[in-house]
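Structure first, commentary second.
Excluded from the complex is one protein chain; the other protein chains are retained at their positions.
Letters A and B name the chains as they come in the text, with residue numbers starting at 1 for each one.
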Amino acid sequence: MASLLRRLVDWARSRSPWMIHYCAACGAVEFPPLVMSPLDWERYGYMPVPSPRQADFVAGMGYLTRKTVKLMINLFRQTPNPKFVVAGCNCTATGGLYWDSYATYKRLDDFFTVSGWVPGCMPMPDDWTALITDLRRQIYEGLKGDKLKDAEEFIARVEEGERKWREEYFAKPQPPVNYAFKETYPECEERYERVKLCVTSVRRERLKTALAELKEKGFVLLSNIDAVDYPKNGVIELYYFVENKDDSSQVALKTFVPRSEPEIESVHDLYPNALFIEREVYEMMGVVFKGHPELRKWILDGNWEGPPPLRKDVDTATYVVKTFYGGDKYGR
Amino acid sequence: MAGRYTLYFGPQHPGAPGNVGFRLEMEGERVVRAELIPGFLHRGFEKMMENRKWENSYVLSYRFCVEDPDPFEVAYAEALDMVFKVDPPPKAKYFRMIQAEFSRIASHMFWTHFMLGSVGLRTPAYWALAAREEILKWFAWVTGHRIYHNFSVPGGIRSDVPQDFQSRTLDLTYRVEDLVKDVEKAVLGNRVFKRRTRGVGVIKGETALRLGATGPVVRGGGLAYDVRKLAPYERYDSVNFEVPVGEVGDAYDRALVRFREVHESLKIIRQAAMEVRPGGPYRVKIPLTAPPGRGYARVESARGEYTVHVTSVGGRSPYRVRFKSPSMPLLTTVLDYIIKNEEVTIADFPVVLASLDPCAPDIDR
Partner (left out) sequence: MVLSTIAEAVKYLFKRPYTRLVPAKTGPFKTDRMRGAHILDMSKCTGCSMCQQVCPANAIDMVEVPGQYPQNPRRRFPRIDLHRCTFCALCVEYCPFDALYMTSVTGFELYTRDKSTTLKSPVELSRGDYTLVTVKRDLYVTKEVKASG
């Protein structure tokens, strides 16, 4: 009798698994075709629900950035039992194309037990259907819910190691500056007609005045700031791309800062969006923008604790292989 | 008036534009400050590019905006063309245009579904997705994958087009046009939609440009700013199209601009498809090592101007690759401006967000 009741419950459960509506990564882009036209999910009893409290399963939809994983653990905790984890996409399973990315965890089963995997980069809607259909079958057959593994400890260990690396990195002496630089502003030193780009160099002391002058001339849009690291020369080159509002021609102002003292004036009062681009360059390259009101981590916050990852002498690939793949580049 | 309080919005929220969060400062119903919390999708493309080689780095180049990958793919291919100093055959250039324009339409249709979700008009969203589906099928047919096409490579395109390419492509443009027209009629003519979007999220074109934004947000504000016209890449100089603009610069105008853009894109595709025939050269092979130099490309993606800056010091891998994020100003400076200058309530906040059409992964990269 009791077993009959349990089978009835399992049957009922398997009829309508609901998923947490959380578009965790790029795999989520194949969900609208699945949920709406042409596959119309709801006729099978599946549904994306906004709250984890109503959900039955969590889907890993692609690369697991570290920040997302913390959130997924949180969501999983809030989901009522029995709860299930399924995984689509390759990055969820092995790291996939992003095997050397410093900001992702490589395997979902480091954190949860997982009930089904569908490979693909990315899986098509049909494949997601197959995944959930099989989950249904498993629930019907009496699958017990998935569990959280001892994840916090792993995360804490990784982040602790990175913090130590950061300290060591900044304690190292910087190479001396050995770099030829000639100021050419306002003449172009390189000109690319087709993309309407003119590259010119200016010393960092004069950068802000040069930008102010350009802005007067109609270059009102700050397109981007690029930073290129040259450890051999002991400098970081900076390119400020500004764009003219009338004919969309661009000027790239090239300047440099020594690696021993990577400081430059912030230009956010001239270009409001510099506030965010500078913040990004700061965290990725370790260039300090003087006068910036809020110079702290932004995109890397929660993703990476180590030294500025885009510096050339920060070898993140080796680090990742060592930490997440146990030293084997092809390992799972 | 209720006191000030803080509200976290997203990333696990159906109204959030993908996997990004916001820290909202509220005063009663009104949002007075919105701080973006990015980073949930950060993979570090710029570093990963440096670990790849010239011939396989392009596999990464388009993955940071899943809704609209092809302009990014085309841009990286263009930048590498410049590094290697090769000139792809004309057929490849026309094909790249078709690819990028179809991607723009798919992206705008995806946006339609998202926007309509936030104003609560779900029915036409299904038709918009059907239009997108048709395009994805076309992509799967030509390139072998629905989302990540991997087809524009440095030096041209990867493979020749199928025999019946022209007829099927033209056929598709008419089918998509029918669907888009239906969606347009159902959306733009709807009074509820008008009420929810007129006068919401107003920003003028020039202001938006000064804040770093480009694309439909600027054009919706009345400024015909489009890289395809101003600094034509590929063969955009040889096709006829217009740059649609709005007047007021509110959410409705941006929707209008996007729908008009779809029609312009279809126009471009029809002209370009005439130049793409099976047979003939489609690719110049690039060598394994690059000369030192610089590559730079500017393209118009569905969300605005996108640039790639490639630094090469020779050797087998890029030395440094830098991408511009077209969505970053939308959710930072532009959103800030809108919230400061008008009364955005929490109910309107998703509408404002959706009307800006940010692409979350492209902020984080």
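What we mean here is this: contacts are C-beta pairs under 8 Å (C-beta built on N, C-alpha and C of every residue); 3 or more make two chains touch, one makes a residue touch a chain.
From a predicted model like this one, the values you see are computed outputs, not experimental measurements.
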| item | value |
| --- | --- |
| Candidate in contact with the missing chain, chosen from B:146, B:228 or B:303 | B:146 |
| Per the touch definition above, residue among A:47, A:73 or A:130 touching the missing chain | A:130 |
| Contact with the hidden chain (one of A:115, A:201 or A:224) | A:115 |
| Per the touch definition above, residue among B:162, B:199 or B:314 touching the missing chain | B:162 |
| Subunit A residues touching the omitted chain (full complex) | 37-40, 90, 93-97, 99-100, 109, 114-121, 123-127, 129-131, 134, 138, 329-330, 332 |
| Positions on subunit B where the hidden chain makes contact | 52-53, 55-57, 59-60, 121, 123-124, 126-127, 130, 133, 137, 140-146, 148, 150, 158-160, 162-164, 168, 182, 185-187, 189-192, 278 |
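Simple rule for what comes next: only the chains that are shown with their structure count from here on.
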| item | value |
| --- | --- |
| Chain centre separation in whole Å, for subunit B relative to subunit A (CA means) | 19 |
| Subunit B-facing residues of subunit A, complex | 20-26, 28-30, 32-33, 36-38, 48, 50, 52, 63, 65, 67-68, 71, 75, 97-98, 100-104, 121-122, 124, 190, 192, 194-197, 199, 220-224, 226-229, 239, 241, 243, 245, 247-250, 271-273, 275-277, 284, 298-304, 309-310, 316-317 |
| Residues on subunit B engaged by subunit A in the complex (per definition of touch) | 11-14, 18-19, 38-44, 46-48, 51, 59-60, 63, 66-67, 82, 110, 113, 125-127, 129-130, 132-133, 136, 146-148, 206, 209-212, 214, 225, 227, 230-231, 233, 294, 296-298, 305, 307, 309, 311, 319-320, 322, 324, 328-329, 332-333, 361, 363-364 |
